[in-house]
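Here the complex is missing a single protein chain, while all its other protein chains stay put.
Every chain is named by a letter (A and B) in the order it is written, and numbering of its residues begins at 1.
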Amino acid sequence: MRMTLQELADRLQGQLTGDGALEISALASLSEARPGDLSFYKDRKYIKQLTTTRATAILVENAWEGETSAKAVIRVADPNGAFAIAAPWFAPPEVIREPGIHPTAVIAPDVTIGERVYVGPWTVIEAGSEIGDDCVIEAQVFIGQRVTVGKGSHLYPQVTVREGCVLGERVILHSGVRIGGDGYGYNPVFLPNGTIRVDKIPQLGIVELGNDVEIGCNTTVDRARFGRTRIGHSTKIDNLVQIGHNVQVGDFSGIIAQAGVAGSTRIGSGCLIWAQAGISGHLTIHDRAQVGPASGLSKDVPPGEYYLGLPAVPKKEFASTLLVPRQVERLRKQVAELKAQVEALTQAIQS
Amino acid sequence: MRMTLQELADRLQGQLTGDGALEISALASLSEARPGDLSFYKDRKYIKQLTTTRATAILVENAWEGETSAKAVIRVADPNGAFAIAAPWFAPPEVIREPGIHPTAVIAPDVTIGERVYVGPWTVIEAGSEIGDDCVIEAQVFIGQRVTVGKGSHLYPQVTVREGCVLGERVILHSGVRIGGDGYGYNPVFLPNGTIRVDKIPQLGIVELGNDVEIGCNTTVDRARFGRTRIGHSTKIDNLVQIGHNVQVGDFSGIIAQAGVAGSTRIGSGCLIWAQAGISGHLTIHDRAQVGPASGLSKDVPPGEYYLGLPAVPKKEFASTLLVPRQVERLRKQVAELKAQVEALTQAIQS
Partner (left out) sequence: MRMTLQELADRLQGQLTGDGALEISALASLSEARPGDLSFYKDRKYIKQLTTTRATAILVENAWEGETSAKAVIRVADPNGAFAIAAPWFAPPEVIREPGIHPTAVIAPDVTIGERVYVGPWTVIEAGSEIGDDCVIEAQVFIGQRVTVGKGSHLYPQVTVREGCVLGERVILHSGVRIGGDGYGYNPVFLPNGTIRVDKIPQLGIVELGNDVEIGCNTTVDRARFGRTRIGHSTKIDNLVQIGHNVQVGDFSGIIAQAGVAGSTRIGSGCLIWAQAGISGHLTIHDRAQVGPASGLSKDVPPGEYYLGLPAVPKKEFASTLLVPRQVERLRKQVAELKAQVEALTQAIQS
């Protein structure tokens, strides 16, 4: 999308200073902007960037006075707000998936497909599966046998969902998501002849995703050893997350990128698991609790608590351990002083 | 699968208390069970859940007496064991891949395909490759040139195996596994004109997987700079693991989710690398050694030792560092006391 500064100022009901014929085609922060970009300025923290930015125009507050390297400014009441309003105008046009089944899709004869469904090229949907109304199943998706996809769901290209899994309504799975891979489970068997055999433990359960679940690119959710691995309603999972077998996550929780949750752990509702956190198996993280970034959790977290560190401890305790090196430094000085004093005392007494 | 409680009790040779006509369709733990589910109770740790569970029936020990919110109980000698026996009865039916090549598979003319092989839709097998007997190559798999897949192997949908790689017998690769991607290697070249050029170091080797190797969803194993990146027999790798170029892993080892092993490191046999562990390059982890979860290893690990922490140290040493904050607290008190005593002494002498 392209728009002249004049049109932009008019639409935002702002006051333009500069050449109204200049064109804007994208948005960017002050430091990253290039010619043709619109930026915004409000926070004095970024004041230096006003005179170095390459943006063509900047949204500023009505009362703003100052210097800028931008070619134009548009004065508005709320620069952040105006920027957010303008953002969709410069977004790439939305991708519209008109209902219809691409002729190259391989769909088993007994698959039930709802109304207004899109199925993209090279997608496979195996026997016994059901796709609800208004679903978008993009190109190169694999849906195994007896899978249920709730209405209004959107599976991006190259998602795989293995047999028997159940997706709620309005579920969004981004490219590379793997639903229902086998959980990690083996039994080493020590044979009479002194060798070992590693037996695979059958992973007989499924994965069940609630309504409004969204899962980011290349995240993996393993099927249960038995029963279900379950992600609750409106829980949002970021990219490259690992969810082990039989994990249970409640509703309205968030799990940020590259976090991992080992088998059979229960995460409550309203929880936040921060990026790269690692959570051991068979734990309970109670409602509204959080596990900090890059933390390694090996015990339960009570409701509403925030644990972090390696191993993870309550936030307060973690903060106090950060003080230890400085405390030790202070102790070393105090002990050295005491030593000197004690020596002096000893001499004083002996003399 | 559905089964009445009566049939279930009969099959498990258990004693039913409750309505034998009720139907069971799935298994779940006490806390996660829903109507229609069978659960089990043995460990007193979970006693509270007996009266809140929504399970339709619970397996309990013969001698069990108590209250439960479940509609029925089945008394058996070993509830855990009976639960494991019943699990397959309620598992989704196994997916059977009848031998046959899907007409949409693109297979180079000189590819050798063994007996009783299944190849799914949209799969690509390039020139010079060999697929052993009884292999299942599912939908949308990519097998590059001159790849060998040993007999009885199973490649799930959307696996990629690049040129020249060698898979042993009965290898299982889950969806999104990437075998033989280029290793990470570059040479920065400082040019006479003051600029830099980053040259790619050719990655000329392959990946070799032993027999009975299993690799979880979205794990990546890079091809060697030269020679082979090698995973030994019966070694099991979980999801989202990174194996760098020229890494050598022995037999019967395990590498848990999201762990990473940098280039040229050697991991012995019978080793366990726990989840999210990061292992630097060019190290040796000797046989039966372990690296703890979320640990960062930067030195060799002797045979049978368990290293953990960041940086990883022997388990004992790690445990002792965890005591440091409390020791410092104690020291602070002792030093404060000493100070007071020394001051008192000083005054006593001076007076």
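Basically, a contact is a pair of C-beta atoms (placed from the backbone, for glycine too) under 8 Å apart; a residue touches a chain by one contact, two chains touch by 3 or more.
Treat the numbers as computed from the prediction; the structure is a model and nothing was measured.
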Check the options A:T68, A:Q248 or A:Q276 and report the residue that touches the missing chain. A:Q276
Missing-chain contact, candidates A:T53, A:Q203, A:Q258 or A:Q290, resolves to A:Q258
Only one of A:V149, A:V249, A:A294 or A:V313 touches the unshown chain, namely A:A294
Mind listing the subunit A residues that contact the chain we can't see here? 26-29, 31-32, 37, 83, 87-88, 90-93, 95, 102, 104, 120-122, 138-140, 156-158, 172, 174-176, 212, 214, 216-218, 234, 236, 238-240, 252, 254, 256-258, 275-276, 293-294, 309-310, 322, 324-325, 328, 331-332, 335, 338-339, 342, 345-346, 349
Using the document's contact rule, name the residues of subunit B that touch the chain not shown here. 106, 122, 124, 140, 142, 144-146, 158, 160, 162-164, 176, 178, 181-182, 184, 186, 188, 196-198, 200, 202, 204-206, 218, 220, 222, 225-228, 230, 240, 242, 244, 246, 248, 258, 260, 262, 264, 266, 276, 278, 280, 294, 296, 298, 310-311, 320-321, 324, 327-328, 331, 334-335, 338, 341-342, 345, 348-349
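Quick note on the criterion: only the chains that are shown with their structure count from here on.
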Centroid from C-alpha atoms only, then distance subunit A to subunit B, rounded to Å. What do you get? 22
